[in-house]
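First up is the structure itself, then whatever we jot down about it.
With one protein chain removed, the remaining protein chains of the complex are shown where they sit.
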Amino acid sequence: MLHVHQLTAGYGNLIVLREISFSMKVGETLATIGSNGAGKSTLLWALSGMIRPKSGQVLFGEQDITGWDCSRTVALGIGHVLQGMHVFSSLTVEDNLILGNYGQRSNLQVLKDKNLQIVYKYFPVLERKRKQHAGSLSGGEKQMLAIGRTLMCELKLLFLDEPSAGLAPLLVKHLFEILKELREEFSLTILLVEQNAEAALRFAHRGLVLAQGQIMLDGEAQSLIKNEEVRKIYLGKGTTNAMT
Amino acid sequence: MVEYILQFLASAITEGSIYALMGLGLVIIHRSTEVMFFAQGTIAMVGGVTLYALFTQGHIPLVVAIPVCLIVCVTLALASQWIVVLPLLDRGVSPLNVSIITIGAAMILEMAAMMLFGKDPLAVASFSGDKPMKIFGASIVPQEFWIVGSTLIVLFLTLLFFKRTWIGKAMTGLGDNPLLAKASGFPVRWLFTYSFVFAALVGGLAGTVSAPISYTGCWVGTRLTIKGFVAAAIGGINNPLGAVLGGLIIGFFESFTAGFISSRLKDLITIILLLLVLRLRPQGLMGERQ
Partner (left out) sequence: MTSAKPSNVVSFMRRHWQILVLIVLILCFPIVIKTYFLTRVGIVLALFAVNITGMTLLTRYAGVISLGHSAFFASGAYLSAILTVRAGLNPWLSMAIAAGVTVVFAYLFSVPFLKLRRAYLAMATLGLGEVAFLLAKDLTEITGGVSGIPGIPYLRLGRIVLSEDWQIFYLFGCFVVFFVFLTENIGQTRLGRAYHAIRTNETAAKAMGIDVQWELSRLFCFSALVSALAGSMLAHFITFISPESFTLDFSFTLLIIVIIGGANIWGALATAIVLIGFSEVFRGLQDLSMGFYGLLLIVGLFVFPEGLAVLFRRGYARRKISGNDIKPILPNLQNPMNRQTPVQNLQPKKGKILQLSNISKNFEGTEALSEVSVSVGYNQIMGIIGPNGAGKTTLLNVINGFLTPLEGKVIFQNIEVVGKTPHEMARLGLGRTFQLINLFKGMTVIENVMVGCHLKGKSGMLMGGLNFGRSRHEETMIRNAAMRSLEFLGLVERAYDVVENLSYGEQKLVELARALAMEPDLLLLDEPASGLNSVETESLSDILRRIRDRGITIILVEHNMPLVMSLSDLVFVLDFGRGIALGTPEEISRDKEVIRAYLGQEV
């Protein structure tokens, strides 16, 4: 469903990603882990249209979407949840959600309502607070709102940037459970970026380990969890296996 | 004594309304683009002189003349946006520098107005006569009702627009969180355009409706821009309601200073207010600390 070929991206003079290549199948969840500066967020930014890649190719199905702006990728059903629980604080929860669909061509009322119902089904707290200003929500609720917003645009491919950052472990667990249900129901393809490597790998089918802008490892999530190499990449030289 | 106070109050509200409209236009544009549109007052001036040309010189009925004025204003505002603001922002010029450059746009418009209409004050007839009405002892001319009335209608429509329409909400969102707006696929350039259109309509209205009372002419723009500017600064540079409040505050201070102290100090008091606000609370009364 998603084919990334020799993608190079960065900001100004700085090259963060160097010729990354990987693919994703429909319904697959790929977890990208690695320490900071490795280029994880940059990957999502370059794919969704927040920045333009410097070179390389991105294919969504058959469509070449390299360098496409956000307004076009959203219209295709690609949703990007930014790092940091972003919401429009001065608008209500419901407005936040409906604006998630603003850029899309089909602003049909029917579709809007349908998607809104879906969001409320999976995130009941949002329905309860739908007339409240988004700024008054708690961190976890904001995160749910951020994810719910992407569901409004006929979501096919979801980019999640560090969804667990700043959230209590119990909330993170809850969130991942909801995500599991969502991806089952809608065959969502999910590209997940996370610092919390274990949680991410347990949620995903496959894992990608990035370091210094390149893919170090690419494999089954289960096997990566037990992999010594991963720990080494994170912590430099070391000996004992403390990941079990 | 009471009559005096009411009289000052009346002129405070009238003048304050115009300043409020100026401030409103400035705030709307700044919220989306971070640019201080220094040509806002000049657009109002354009509204005024166009009305003079159509209504006074051309004897075209108001019903037709005013909408045409607004169209002219919108056209010029859009021209400034596409020729000056957007290209410069795209090139990476900082919003502050772009704001300075809009002064240049204002100057050009002033020059054009001067070439077309000369430097003398232009008189525009009041919309519904000049017979003052006595209200609780204060003497109020009908045009003042036009001013305050249209301001109230504009404010009401603005509120409706931002609270009820999706474009309005999207513009609010854009001002709130530009990053998220981009990631959500908002058509950001179009939203910019809407802000300019809005500011032009508001400015043009202010210009046309106040022309009969305070003479119009090519120099009017700078004064109005400064007042609008101060209104936005007092109220909060990104807060529409704040701008309106700011405008009224200026109106009050000016009117009562002129009435009780001296009319010469009228403009001075506005500037002093500006300096005080900048020093003590730069984000404005209703703005958020940045």
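Side notes on the structure shown:
When the chains are written out, they are named A and B in that same order, and each has its own residue count from 1.
FYI, contacts are C-beta pairs under 8 Å (C-beta built on N, C-alpha and C of every residue); 3 or more make two chains touch, one makes a residue touch a chain.
Quick caveat, the model's predicted, so the values are computed rather than measured.
Contact with the omitted chain, checked across A:V172, A:L208 or A:A221, is made by A:V172. Across B:H59, B:K119 or B:K134, the residue that sits in touch with the chain not pictured is B:K119. Touching the missing chain, out of A:S89, A:Q132 or A:Q195, is residue A:Q195. Chain B meets the missing chain through residues 36, 83-84, 87-88, 91, 93, 96-97, 99-101, 103-108, 110-112, 114-115, 119, 222, 226, 229, 233, 264-265, 267-268, 271-272, 274-275, 278-279, 282.
Counting over the whole complex, chain A has residues 13-16, 35-38, 162, 164-166, 169, 172-173, 176, 194-200, 202, 212, 230-231, 233-240, 242-243 touching the chain that is not drawn.
One rule holds in what follows: only the chains that are shown with their structure count from here on.
Rounded to whole angstrom, the centroid-to-centroid distance between chain A and chain B, based on C-alpha atoms, equals 43 Å. Against chain A, the residues of chain B that register as touching in their complex are 166, 169-170, 172-173, 176-177, 179-187. Across the complex, chain A meets chain B through its residues 48, 50, 70-75, 80, 82, 86-91, 95-96, 98-100, 102-104, 149, 153.
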